[in-house]
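Can you read through this structure? Questions will come right after.
Only a single protein chain was left out; the remaining protein chains are all shown in position.
For reference, chains read A, B and C in written order, and residue numbers begin at 1 within each chain.
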């Protein structure tokens, strides 16, 4: 855990990577990457989806091993063969997708891999004490006996950080940590990171949000298509420049749109109450209206019932009570074929989690481009499937939405996150629905794709569609919505005008008036 | 040379098929002759195997079990100059000898012996599967028991419903144990390979089992009261000895012909008193003489008790 | 299985199974050696027995017919992500459906009996599979377990029915009465004497039709699309509004119906009556067939043929080599399943290296992948 004293005198960089290469089968994920991270700094890394950020960090953390290249930690060359080794060198990592065991307690997760002897009781004891201390030091408190799957994402992330600190990490890697956090939670996190920096620890931060880069990093490195484009002092650069370096062209960081001209109510939700799978009420007696030609954004901390609300309106979840009206008339979406009923009623749904719901990743692109609409006559008469028609349709969709690569026969898993999202959008917008409900349209998607997707959504609105948007990205909500509803603990706790409302006004609402910080869910 | 086709369950089922095998081997030992044999593994092979035998010039050909009802008649017509012997079923063709056994009378005798040996008035029966032939055993056994003790109770059990039933000593053993726990001291096993479990149970619980088909007294001397012998071996041996010009038609092997009977040897002699044997011999004589008629389940699929 | 491999499709579908098959046979060869017999002789006996004569070929095809039916049954369920271990029991119960129709109508005409018997078998088999399907869909009870239980229940129920209702009084076999000629499935030897006395019958035509039908159903209908969607990602099919409950129940019904066709080949084609345990393991062989056939009709046809060969050739081998007893065949089968089904990873890496060496295939994906990396 302690770094070699000799090296300490010379004060070498905490991390130095030289000519790192990594292939995944045909994919060249990292191309001779050089990177220097000074001790006691927060170092940002940005890049498009699939640029190779996570891979590079996973190599540094010993999760993957590089095909070639050297890793120097505190000035000494290290062959990092596995994560245990990395931990030994004081490197800790918080992964893009949390590495927690859902049905374990916080404590059990913290000691996993550092249990000591045969019995785990002593380790649990030690960890409990340690967590107390850490909580005091960094204001990172979580209930050590809580089951992971029962605490909020923000808390889960704290557990990840605690895991690293408990193992005495003094180089901390965070891969897209803020993707799922509220502003408060994000601020909390940054506060912790600053404390760490003051203590001379080193932090590497991966994010798609340039605002965060500017806010907290000392240096920032830009990656594109597996290669390291450049490393700059944050002070000497601007979001615009970074964006351009990432994508290779100018990008508009702010969508411009005309004020909306709302028409008649298209989607009306009345006194809707919805349970989750555990039969716990997650949506409590909600009513809302979306008019033709307007985008209504629902802001809120993940896990406050937005998912259940969306799924219910999309017919994937039966409501306990309440009703849903489309274009004025009441519709029932009950039964496990509610999704089809909804589509028949002219309602399209871009799900929150494309990989888990919106796509069959092992299908070819064309198959996914008809998913949910395969029963329509346009894809074959009667019971038969007209594959030609379907592929032609896919061709066209892929063109209009500029999906890369434009190959309907390619396995969907082989498209990057952003392009997978485009396939879903292309499909749902393509059927020219009256109502569109969209969940997390740009989660984990890079700015290049974000720009495009936002344009499409605005275009739908201008075409007079009613759009209900759910996102945990406040920026997104604010830049897209014509009206903002804030959801907390299954209820609409407030409405705001995106033009006027400030970030922390919204933030407070999202945290629930009575709530403290981002803890409540 | 003669040929022999074993039925499902295989050559070494410790009972029916194995008895046939022993008969053939005895003939082989006696005459030094050679014979063809084959174990079928599923119904589809019957016709195939039989034709194979014919084409290899086997004659006469002995086939086992009641499952030949549909195949044999056809082939018998096709090969008029080959002689066939079917055991445990009746096929009326000029070139077929059908051998059936009076399992019911043999079972009657062991039933009587059981009742004479044990006074508890409770007796066990473990069959392999709930099929007509096994009912024939049960029905005769029960009649024998009741002939001695009219008020006696006979526990009728079956090992299973899949082919495993003929090869599941574990369950058969537990069934026997259950009978013993319920007060029975003797359990008659008509369950092929499963029967071994019954004999084992008798040994473990220091009670008695009755073997079946071939003489099983030796398996656990002192615990096998007797065995209801069904001399399939004799039938096969005589068929082989009679050779290609054996006379055909129905052959019913009963007590008189020693086709069935109860076995007494020095493995179990000590378990039986002279009175018991005398008593059973008396029944035997009466049955042969027709003074006692033992009902045959097969005639009407009924068992009047 | 498999995962994203970078070897050409033909190698994946033909070469890999072939290599594994060869390995399986090599090891079985060792087993034969163990009892001091010559493996090559055994292989020859199997091959000659299976193809050497009209009868042999007929038997091979007759067995293959059974396995096509049960193989398709397992495969259709597999496409829906359901593992149907119950084909055995489903075929058994289907036999009841077939025989009831046949017994009732065997005085009429073959053109009436056979079609209705097929429907009867499909109905009974389908029902026997649909129940576990429903339990899975509605109550979430593990279909693997339920279908196994239903196999046991089926055999108990069938014994009961045979004993109490179908067995003619006074007969001593556990079987129904023999059907009248008119209810027999016409055997091929009537048209092609070449098949000698072998029991291969028109059921094989039914099998071929169903193979084609299977292909169309799975890849060219909307139902098939839904089926595959649920199989790959049940959440996606729910999102798409395809009723998973309906899908599961219907798929299982179809699966059971397919298994049921095996009863036609047995009851109307071979025994001409209902015999205790006439399925004799064909249902389980179906699992192997489906696995080896990669759940694709062509593969299933080939795999079914392979097992047909093993069965027929195996029994011939017993004539030629009396010491090689019947179990050898089932050992070979098990090894074939093990190596082709569960150990396909054995040669994959080396093959991948091989093909990567040739450059060849992987490229297309490579380009795709890297371009996919960057949007703009």
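The working rule: contacts are C-beta pairs under 8 Å (C-beta built on N, C-alpha and C of every residue); 3 or more make two chains touch, one makes a residue touch a chain.
Just so we're on the same page, contacts and distances are computed from a predicted model.
K.L.:
Please identify the absent chain by the protein name in its UniProt record; candidates are "Nucleoside ABC transporter membrane protein", "Multisubunit Na+/H+ antiporter MnhB subunit", "NADH-quinone oxidoreductase subunit L" or "Sarcosine oxidase subunit alpha".
P.N.:
"Nucleoside ABC transporter membrane protein"
K.L.:
Can you list the shown chains that the absent chain is in touch with?
P.N.:
So, taking every chain into account, the missing one touches A, B, C.
K.L.:
Pick out which of C:110, C:210, C:287 or C:351 touches the chain that's been left out of the picture.
P.N.:
C:287
K.L.:
Tell me which of C:45, C:159 or C:351 is the one touching the absent chain.
P.N.:
Answer from the full complex: C:159 touches the omitted chain.
K.L.:
Touching the missing chain, which residues of subunit A?
P.N.:
On the subunit A side, contact with the omitted chain comes from 24-25, 61-64, 82-87, 93, 95, 99-104, 108-109, 111-121, 123, 413.
K.L.:
Footprint of the hidden chain on subunit B, which residues?
P.N.:
Residues 10-14, 18, 130, 155-158, 160-161, 164, 167-171, 173-175, 177-178, 181-182, 193-194, 196-197, 200, 219-220 of subunit B touch the chain that is not shown.
K.L.:
If the missing chain were put back, which residues of subunit C would it touch?
P.N.:
Considering the whole complex, subunit C reaches the absent chain at 1, 3-4, 31, 34-35, 83, 85, 135, 139-142, 144-146, 148-150, 152-153, 156-157, 159-160, 163-164, 284, 287-288, 291, 323, 325, 327-331, 333-335, 337-338, 341-346.
Simple rule for what comes next: only the chains that are shown with their structure count from here on.
K.L.:
Computing the C-alpha centre of each chain, which chain sits at the greatest distance from subunit C?
P.N.:
A
K.L.:
When the centre of a chain is set as the mean of its C-alpha atoms, what distance in Å lies between subunit B and subunit C?
P.N.:
Going by mean C-alpha positions, subunit B sits 37 Å from subunit C.
K.L.:
How far is the middle of subunit A from the middle of subunit B, if each middle is the mean of its Cα atoms, in Å?
P.N.:
So the centre of subunit A lies 75 Å away from the centre of subunit B.
K.L.:
If you average the CA atoms of subunit A and of subunit C, how far apart do the two points sit, in angstrom?
P.N.:
45
K.L.:
Spell out, as numbers or ranges, the residues of subunit A touching 2 or more other chains.
P.N.:
In subunit A, no residue touches at least two other chains, as defined above.
K.L.:
Going through subunit C residue by residue, note those that touch at least 2 other chains and give them in order.
P.N.:
none
K.L.:
Would you mind writing out the residues of subunit A in touch with subunit C in their complex?
P.N.:
On the subunit A side, the touching residues are 25-28, 48-51, 224-226, 247-249, 314-316, 335-343, 349, 351, 356-363, 367, 370-372, 374-375, 379-380, 383-385, 387, 404-405, 407, 410-411, 413-416, 418-419, 446, 448-449, 452.
K.L.:
State the interface residues of subunit B toward subunit C in the complex, per the touch definition above.
P.N.:
Those residues of subunit B that touch subunit C are 10, 37-39, 41-45, 47-49, 51-52, 66-67, 69-70, 88-89, 129-133, 136, 161-163, 298-301.
K.L.:
Where on subunit C is subunit B touching in the complex?
P.N.:
Subunit C residues touching subunit B: 55, 59, 62-63, 152, 155-156, 158-160, 163, 167, 169-175, 178, 197, 199, 270-273, 275-278, 280-281, 315, 318-319, 322, 325-326, 329.
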